[in-house]
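Shown here is a partial selection of chains from the complex, left in place.
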Amino acid sequence: MTSIVTLLTDFGVKDGYVASMKGVILGICPQASLVDISHMIDPQDVRSGAYLISTIYKDFPSGTIHLAVVDPGVGTERRALALKAAGQFFVGPDNGIFSLIAKEHPDYQARSLENPIYRRSRISHTFHGRDIFAPAAAHLARGAAFESLGPPCTPMLAQWSSVRRMKNKLQGEVIYIDHFGNIITNLQRRDVAAFVAAKACAVTIGSQVITQIVNTYAQVEPGNAAALIGSSGYLEIAVNQASAAEILKIRTGDHILLHIIGNDS
Amino acid sequence: MTSIVTLLTDFGVKDGYVASMKGVILGICPQASLVDISHMIDPQDVRSGAYLISTIYKDFPSGTIHLAVVDPGVGTERRALALKAAGQFFVGPDNGIFSLIAKEHPDYQARSLENPIYRRSRISHTFHGRDIFAPAAAHLARGAAFESLGPPCTPMLAQWSSVRRMKNKLQGEVIYIDHFGNIITNLQRRDVAAFVAAKACAVTIGSQVITQIVNTYAQVEPGNAAALIGSSGYLEIAVNQASAAEILKIRTGDHILLHIIGNDS
């Protein structure tokens, strides 16, 4: 049996840290099939990592093991986590990186990675990706029982993935900036349906008010900003043929407000 | 049996789209051996993709399946294509991306990817790489017959890969700019042999006339432009220790003219 192990980090592709994790995995489970999701997450941007893994895992088969290491708290007391949800496994720091998956699958199971036989004998202070997370993922890939990784635990669920609902208003936030500078928010299709249906709906993001809510990029004039539901099912802000994030000066974590025009309550 | 599936796209490496395609492939054919060719093709630059796949496939063994998705026409009526040539398979949009291979192997076979059992059940408007091309490649990797992919078809052959021959002149165009800024044209060794042999041959590209046609980069003084036949067999323009494309302000699609000096006919 070939097990798939995916890797998502903020390590970049220059320095070989990802290769170290792969060496450890293949040392434990030589048959593992390794797939990079991304190593270009902005350093320590847990939110972007959370978004990316939550949209990509759906394209992988049952039993896939996803290793996600965006880990500003490495070396502190934060827990090491494994999650089982939707027939797949998720291994990484307990800092909210799997929040969107846990919220989507409330029947998830979680374990704290405390079993010493599934860790390296020497744990560095700075590289738990290699010393704790990669071995746990590799042992799962070899067939270790999920329950054997450690005791059950309650994972940290990030606050930043919440949506605030007010009368005639919906407040969300930016969770990802893609390769083209498109701004992806945490407002989902079902959240915004009523607003988008309303004739006089607007989006405020940064200092910009956008009233153009479209179905496809092709409806947007070059240089103009518009909002649309993207392929991942989230509300996106795009500027045709340009980087919306640069033009609107937006970063992950910034707020977005969806509101009915003329209503201020 | 292990089948090799290569991937060439303009998706970049940040956003996980390539991983989605790999997840779909491994879900259908877990034994597939996946090799990235490049995901750094300039967005929608079909010409560069066509060049790259046409030079790289030769280093892969018989039976390899090459997935090339540079797809400005996604969501339109353009056909989805599979090609069999030189003992290998090529899967991607029918937009000319396999033109150079088809011209080199006129005995190629082509099929239109219309068999619904080799597609995902839900096809998005924006991501045929995941929904149509990856499944077709994966089914080939599992051993599906090429003929079962869909009906025979006549693929689109791009005009941009043509060379214009005039008396004492040869007009081609830039098909690729490499990592170092070297300018690669569509003029092949056999096209230019007579010109290069002539004592008084010159190359005009942009506003530059180059009379130095050399055998290796080492013959070029630092900062000087020269023409040479590169390792892929095409005429290249290089500036030693600098980016020729930046200095000469050249992009893919720009013309290049090879001519005998003093002859204007």
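Note that the chains take the letters A and B in the order they are written out, and that residue 1 is the start of every chain.
In this section, a residue touches a chain if its C-beta (ideal position, glycine included) is under 8 Å from a C-beta of that chain, and two chains touch if they have at least 3 such contacts.
All of these numbers come straight from a predicted model, not from anything done at the bench.
Novice: In total, how many chains does the complex have, if 2 are shown?
Specialist: Identical chains making up the full complex: 3 copies.
Definition applied: only the chains that are shown with their structure count from here on.
Novice: If you average the Cα atoms of subunit A and of subunit B to get two centres, how far apart are those centres in Å?
Specialist: 33
Novice: Please output the residues of subunit A touching subunit B within their complex, sorted ascending.
Specialist: Residue list for subunit A touching subunit B: 2, 4, 6, 8, 13, 33, 35-40, 52, 55-56, 59-61, 64, 178-180, 216, 231.
Novice: Quick check: in the complex, which residue numbers of subunit B touch subunit A?
Specialist: Per the stated touch rule, the residues are 11-16, 18-24, 26-27, 30-31, 34, 43, 75, 124-127, 130.
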